[in-house]
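This report concerns only the one structure given below.
One protein chain is absent from this view; the other protein chains keep their places.
All chains are identified by letter, namely A and B, in their written order; residue positions are counted from 1 within each chain.
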Amino acid sequence: MKHHITSWILLAILLALPLGADVLYSGFYVSLLTRVFIFAIVVVGFDLLAGYTGMVSYGHALFFGTGAYLTGMILKHWSPWFWPPLLLTVLASMVVGYIVGFLSIRTRHIYFVFLTFAFAQFFFVTANTWEFIGATNGLSGVPKPMIFPGVDLSAERSFYYFSLAVLIVAFLLARYITQSAFGKVMVGIRENEERTKFLGYDTQKTIIRVFVISGIYGGVSGALLAGFNSFVSPNLYHPLVSGEIIMMTIMGGMGTLVGPVIGTGLMIILGDVLSTWLADSWMMVMGAIFVAFILFSPGGVMALGRKIGAKLRGTENHGHP
Amino acid sequence: MAILELRGVGKSFGALEVLSQIDLDIEEGKITSVIGPNGAGKTTLFNVISGRFPVNTGTILFKKKDITRMPLHEITLAGLARSFQITNIYQRLSVFENVFLAVQTRSQRRMSLFTRSQDLEEVKSRTLEILDRIGLRRWADVPAGQISHGDQRHLEIGMTLATKPELLLLDEPTSGMSSAEVSQTMDLVKDLSRDCTVLLIEHNMDIVMSISDHIAVLDFGRKIAEGSPEEVADNPEVRRVYLGGV
Partner (left out) sequence: MDLSLLFQNLLYGVTIGSALILIASGLSLTFGVMGVLNFAHGGLCMLGAYFGYTVVQVTGNFWLAMIVAPLIVAGISILMEVFTIRPLYGLNPLLQLLLTVGLSMVIANAVFLSWGGDSLSIRLPSYFKGSVTFFGLDYPRFRLFVLLFSASLALVLWIALKRTKWGIVIRAGMHDLETVNAFGINIYRVFTLVFAIGAGLASIAGVVIGAMRALNPEMDFELLTSALLVVVIGGMGSFRGAVVGALVLGVTEAFGAQFFTGAAKFTVWSLMVLVLLFRPEGLLKED
């Protein structure tokens, strides 16, 4: 019950924020939060795969970049309508997700990390050498997309609300999945894949499905980024991006959906604050914070929150993972 | 009717032959025990039947259907379930969740993205039924890793039961149990055998003799004897293998 009130209050704040921009405070916060919303989408999708199903991929950037390039090219060379490229991105993500997933599920754990890493590198090398999409210079001049006749997203505020809306839909959808019968099987695979197989579940098929779903989240996120930045860089395929996605998920709290959203906000906003104060050493501080999380609170912010909440209530959580 | 038929089943790990030329029929509705010294290949037999490892030679028929190369999960869905020598459950999930997932597998909407698990009423009620049957209702919300060893083994049997098997493979269900827990477990097994065929691996000879309708004896991967408990007890080969002579 307390949770629900906090969510509504938070939503109200987020909805109201752009209204004071440029008047009460800098409009910069609007675009910063828009970035948070966009990245939160790919991270939520990643949590389904890594947090709930236990398959940590080090190549999730491949969905992100593909969505961005596909949407960027369509917006630039064809038409500024957002819906066709969004739809195509979803379809492309499903196809790529199925192929990569189908191949990757022959492996687990560290080999799954390697394989997904390698697949992402394919895309990275391709994006850096394919002249058609800009090679190392990337794809520039992507116009701001249109969502309704006459309504385009060139205003910062519009993109803000649109991304927030997509994030909310994406989040609710993900939560529904985790609460579904399918979601239980996902958790079963994470907790004990062999036992799940022996109960009669086709774990390979399940994992591919999750892979495809999380891929769609990645693609949509990339599509939004292309429209937001008006530019697509081949570095979207860089392992650093895949690494950041993992970091945001872990710092927030794997397997909680809410946690990763918080983690995304934490990393992007903190990154911005740090880079303003510390200029060149923000990455070091960020790395150190991440290391601290792994050593002292691998369950992320959500675990910290639970511990603090338990201490405040005067009870300790015994025996909870 | 033989619910399970093994013909010439053999399994090797590299150069080591663990099972060879196993011919075995399991009668429907009876309790059959597989016994033999350590290393005789009993668990490997279970692994091969349940699809965990592929066979090198031979065929396995379940209800007259060839399951030799069938994927593991399909074998379970076909009605053949097993429990493990080392308890294999979801340690971090609650007892309720453990059984729930097992019961869910028999539901039509078991993998549905669209049905919320809390709406699966039949699954919920059947889960509670099974919890009652195995006597773990009061531990429903406790993480499975925290209940006693004996209760964990009962939980696993319960989960196996939840998949509605026609043939149940129990691998040393009483291992590590106190004598009170052992007799509890044996009552449970007898109860289960009213609904399905039971194939049992057991070391406890008292249990084997009292509960089995039929016994098969393995030694070094071969079947050396088979028959009713009296026949097997009288068998000189069996005596030699277990007692080293006399």
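By our rule, a contact is a pair of C-beta atoms (placed from the backbone, for glycine too) under 8 Å apart; a residue touches a chain by one contact, two chains touch by 3 or more.
A quick note: this is a predicted structure, and the numbers were derived from the prediction, not measured.
Novice: Which visible chains touch the chain that is not shown?
Specialist: Among the chains that are shown, those touched by the missing chain are A.
Novice: If I consider the whole complex, including the chain that's not displayed, which of A:247, A:262 or A:301 touches that chain?
Specialist: Going through A:247, A:262 or A:301 one by one, A:247 is the residue touching the chain not shown.
Novice: Taking the entire complex into account, which one of A:11, A:169, A:284 or A:308 touches the absent chain?
Specialist: Counting the whole complex, the residue in contact with the absent chain is A:284.
Novice: Touching the hidden chain in the complete assembly: which of A:34, A:53, A:71 or A:128 does that?
Specialist: A:128
Novice: Please pick, from A:30, A:48 or A:113, the residue that touches the omitted chain in the full complex.
Specialist: A:113
Novice: By the contact definition given up top, give the residues of chain A that touch the hidden chain.
Specialist: Contacting residues on chain A, toward the hidden partner: 56, 103, 106-107, 109-111, 113-115, 117-119, 121-122, 125-126, 128-129, 239-240, 243, 246-247, 250, 280-284, 286-288, 290-291, 294-295, 298.
Just so it is clear, only the chains that are shown with their structure count from here on.
Novice: Between chain A and chain B, what distance separates the C-alpha centroids? Give it in angstrom.
Specialist: The separation of the two C-alpha centroids amounts to 43 Å.
Novice: Under the stated contact criterion, what part of chain B meets chain A in this complex?
Specialist: 50, 71-74, 76-77, 81-82, 88-93, 97, 100-102, 104-107, 109-118, 120, 143, 146, 159, 163
Novice: Which residues of chain A touch chain B in the complex?
Specialist: 176-177, 179-185, 187-188, 191-192, 194-203, 206, 319-321
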